[in-house]
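One protein chain is absent from this view; the other protein chains keep their places.
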Amino acid sequence: MAEHRLTPLAPLGHAEPIEERIGPVLIAERTDVAMASVATRRGWETELAARAAQAGLPLPPPGQAAENAPWGSFWLGPEMWMVEAPYATHEDVAAQVKPALGEAASVTEQTDAWVRFEVAGPLKPLFERLCNIDLDRFAPGSATRTLMEHLGVYVIRRAEDRMTVLGPRSSAGSLHHAITVAARSAF
Amino acid sequence: MKFSGWRVFREALTGHRGWTANWRDPDPKPAYDIIVVGGGGHGLATAFYLAKEFEQASVAVLEKGWIGGGNAGRNTTIIRSNYLLDGNEPFYEFSMKLWEGLEQDLNYNAMVSQRGILNLFHTDAQRDAYTRRGNAMLLHGADAELLDRDQVRTMYPFLNFDHARFPIKGGLLQRRGGTARHDAVAWGYARGADMRGVDIIQNCGVTGFRIENGKVLGVETTRGYIGAKKVGVAVAGNSSRVMAAAGMRLPIESHVLQAFVSEGLKPVIDGVMTFGAGHFYVSQSDKGGLVFGGDIDGYNSYAQRGNLPVIEDVAEGGMALMPMIGRARLLRTWGGVMDMSMDGSPFIDRTGVEGLYFNGGWCYGGFKATPASGYCFAHLLATDRPHATATAYRLDRFKRGAMIDEKGQGAQPNLH
Amino acid sequence: MLIPHPLLGPRDAQEFTYLGDAALIDRPDGLTEPEKFHDYAYLRDNPAGVHKELWFHEQGDRSWLVVTRNTVTHEILGAVLARDTARGRGRSK
Partner (left out) sequence: MTEVLRDTSGVLTGQDAAPVLASQPMRVTGGLVDRSRSVRFTFDGKSYTGHPGDTLASALLASGVKLMGRSFKYHRPRGVLSAGSEEPNALVELRSGARREPNTRATVAELYDGLEASSQNHWPTLAFDAMAVNDWLSPFFTAGFYYKTFMWPAAFWEKLYEPIIRRAAGLGTLSREPDPDAYDKGFLHCDVLVIGAGPAGLMAALTAARAGARVILADEDFALGGRLIAETHEVGGQSGAGWATSAVAELAGMPNVRVMPRTTIMGVFDHGVYSAVERVSDHFAAPLAGKPRQVLWRVYAKRAILAAGALERPIAFADNDRPGVMMAGAVRAYLNRWGVAAGKRVALFVNNDDGMRTARDLMARGVEVVAVVDPRRDIRRQAGLPHMLGVVTGTTGRLGLTGINVRRIDGREEHVVCDALAVSGGWNPTVALTAHQSARPVWDEKISAFLASPNAPAGLIPVGAAAGAFSTHGALASGAAKAAEAVEALGFRAPAADLPQAEDAPVRIAPFWHVPGKGRAWVDFQNDVTVKDVKLAHQENFRSVEHLKRYTTLGMATDQGKTSNVLGLAVMAELTGQSIPETGTTMFRPPYTPVAMGVLAGRSRGEEFKPTRLTPSHKWAEERGAVFVEVGMWLRAQWFPRPGETTWRESVDREVLATRKAVGVCDVTTLGKIDIQGTDAGLFLDRVYANTFSTLPVGKVRYGLMLREDGIVMDDGTTARMGEHEYVMTTTTANAVPVFRHLEFCRQCLWPDLDVQLISTTEAWAQFSVAGPNARALLSRIVDQDISDAAFPYMACGNVTVCGGLRARLFRISFSGEMAYEIAVPTRYGDALVRELMAQGQDLGVTPYGTEALGVLRVEKGHVAGNELNGQTTALNMGLGKMVSKKKDSIGMVLSQREELVREDGLRLVGIKPVDPAAQLKAGSHFIALGKDPVAANDDGWITSLVHSPHLRHQIALGYLKNGAARMGERLRAVNLLAKTEVEVEIVSPHFIDPQGERLRG
């Protein structure tokens, strides 16, 4: 962690991220993951694959997420991925990824662009009220971007009963409200 | 036959045996001086004014289905002349003046009702834009008033003033705006034109034009060839389809616009209201239904029906603006095919083919324009000169850079 | 409506933003053929029937797609990445 005298604020506006249990689900705000986007430079497709593999960075196919500690990643769009790593060790993750990929990729810091909610519990009754994904066809390891109460979000299914929701940080409050209201309606 | 209260009274006493057909169903003649393609409001109004104002004795209206069955019978019946730009405002104000005398013109009660139209604003920038617009309206001799929040609240106390995401800051009011009974407008023009000798020919679809040496000679139809000295096309959403038969590409896309009506309710909304922070506008009909709508579906379409997202979007706007509407029930939805132009404004113009004239590009604003559109198209067809209020509606305006873009959205029809 | 995304399968049209006729891919060159810009920017075939059109997966993977759709029935006959269509029409740099 860089040494400096500024103290961070979590997206929901508190010093620490907050958690809430509603019925069987736990909805937890998380700030301990750093993220950067990785986009293939034109003509460097194979080279990027090689360098990523060497660096242990998984670059999953469309609609998928992958993990290879300390790295995680999910597909954003054609030739573009989001790379995740623990914030404690990779605060400036873009700077840490770029050297490994060099000219093969454009790398952009994304960590604080997003609010991250980890949702644990029975997912279907909650998410069928939130977004248009067919959970029966959205197995663990699936990742997609979709709409949630007018907001563009990424949903990544980590396990049968665990989902990550990434939303625009500035709308953290609205997104949290949407998820909790849906939970109260569902359970 | 002249319609009047006395006539209704007499017929009531004699079992209504005296009423006759509102218009004939003649077979097409071999040829006419002027053929109007399209038996919607604009086509019928054009025929009416051709006969009444420009003494044209040989006029036919060709309609592929039943008259008034397109957008004339599918709109939300709003009339207004609250436009910003010089190219538009004189035309729509002319239309408003024609509306104001329509019953007497037609001897038909189209229920023109000037209960006012209120455009709400929610930001300072919107207020500035409406101030500019209101002043433009007044400069053109129309009426306009700028209301503040409290004045709006006195008018419509049930709007969401206290818990709104985008609080109401005021509104631009045109008291002369309002509604008219859309079907009756088409029927009134049809009856008026028929009485003046116009042949209204239903179930007669135009399949092509006979053009020789750059001049139109007549039209091929599902009921055979019909000759004509001049042909005026006023087919709204089908403009591209029909004009393609004359070899023309138009600055127009066809899009579907949905409209909605609630169950009949005792009167709550007197005039017309538009929400400034979402896609929702509403009025209440004389039968009690809330008549409302929102944005177009947004994709090219010739289907007279839309999809669910727009229905939800409109309902969200309605709930945001007037949360009492939650317990009113949506009764019916339908769709019309809009001739969305590249700058959101219409065309009334000659074409590259001599004797072939075009009226279209009305987007979702065609109903309020019906009288002036008919009058100005008749003027052009009869005199070959554009009417003074319609000089800007030229097909070549994009070549010259003379767009009439009220919304400032540029050459993307679904944004207008 | 459901758009058959070539990479992601069927996706609700609500995730997309519509632009218009796929002919917008064929932009003329501003220096060598300025006279073509009026027709390019303003005239449309606007067919009643099969239409190739541009949809942007704004709430998805940010791909521009060329969707082939019937404007009368709304039936969708296919969808491809606009990038591939553009290359197919000779566009490069």
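So that you can tell them apart, the chains are marked A, B and C in the order they are listed, and the count of residues begins at 1 in each.
Here is the rule we use: a residue touches a chain if its C-beta (ideal position, glycine included) is under 8 Å from a C-beta of that chain, and two chains touch if they have at least 3 such contacts.
Not measured: the values here are computed from a predicted model.
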Among displayed chains, the one left out touches A, B, C
Based on the whole complex, identify which of B:N82, B:Q114 or B:S239 touches the chain you can't see.
B:Q114
Of the listed residues C:L8, C:L54 or C:V67, which contacts the missing chain in the full complex?
C:L54
Where the complex has a chain not shown, which of B:T221, B:S285 or B:S341 is the residue touching it?
B:S285
Chain A residues that touch the omitted chain in the full complex
2-11, 13, 31, 37, 39-43, 79-80, 92, 95, 106, 108-114, 128-134, 136-137, 149-151, 168-175, 177-178, 181-182, 184-185
Identify the residues of chain C touching the omitted chain, counting contacts across the whole complex.
1-2, 10, 12, 17, 19, 24-25, 27, 29-31, 34, 37-38, 41, 54, 56, 58, 62-64, 74, 76, 81-83, 85-87, 91-93
Could you pull out which residues of chain B are in touch with the chain that's been left out?
3-5, 7-9, 12-13, 16, 19-25, 66, 68-69, 73, 86, 89-90, 101, 103-104, 107-115, 122-123, 125, 127-136, 138-141, 144-146, 157-158, 160, 163-167, 181, 183-184, 187-188, 202, 262-268, 277-278, 284-289, 303-305, 307-308, 311-312, 314-316, 318-320, 323-334, 399-403, 405, 407-411
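Here is the rule we go by: only the chains that are shown with their structure count from here on.
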Quick one: label the inter-chain contact graph as line, ring, star, complete or other.
line
Quick check: how many Å separate the C-alpha centres of chain B and chain C?
30
Rounded to the nearest Å, the gap separating the Cα centres of chain A and chain C is 30
Quick check: what residues of chain B touch more than one other chain, meaning two or more?
none
Multi-chain contacts in chain C, i.e. residues touching at least two other chains, fall at 14
Footprint of chain C on chain A - complex, ascending:
62-63, 75-78, 80, 132, 144-147, 152
Residues of chain B defined as touching chain C within the complex:
238, 240-241, 244, 249-254, 298-303, 307, 309, 342, 398-399, 411-414
Name, in rising order, each residue of chain C that touches chain A in their complex.
7-9, 12, 14-15, 58-63, 81, 83
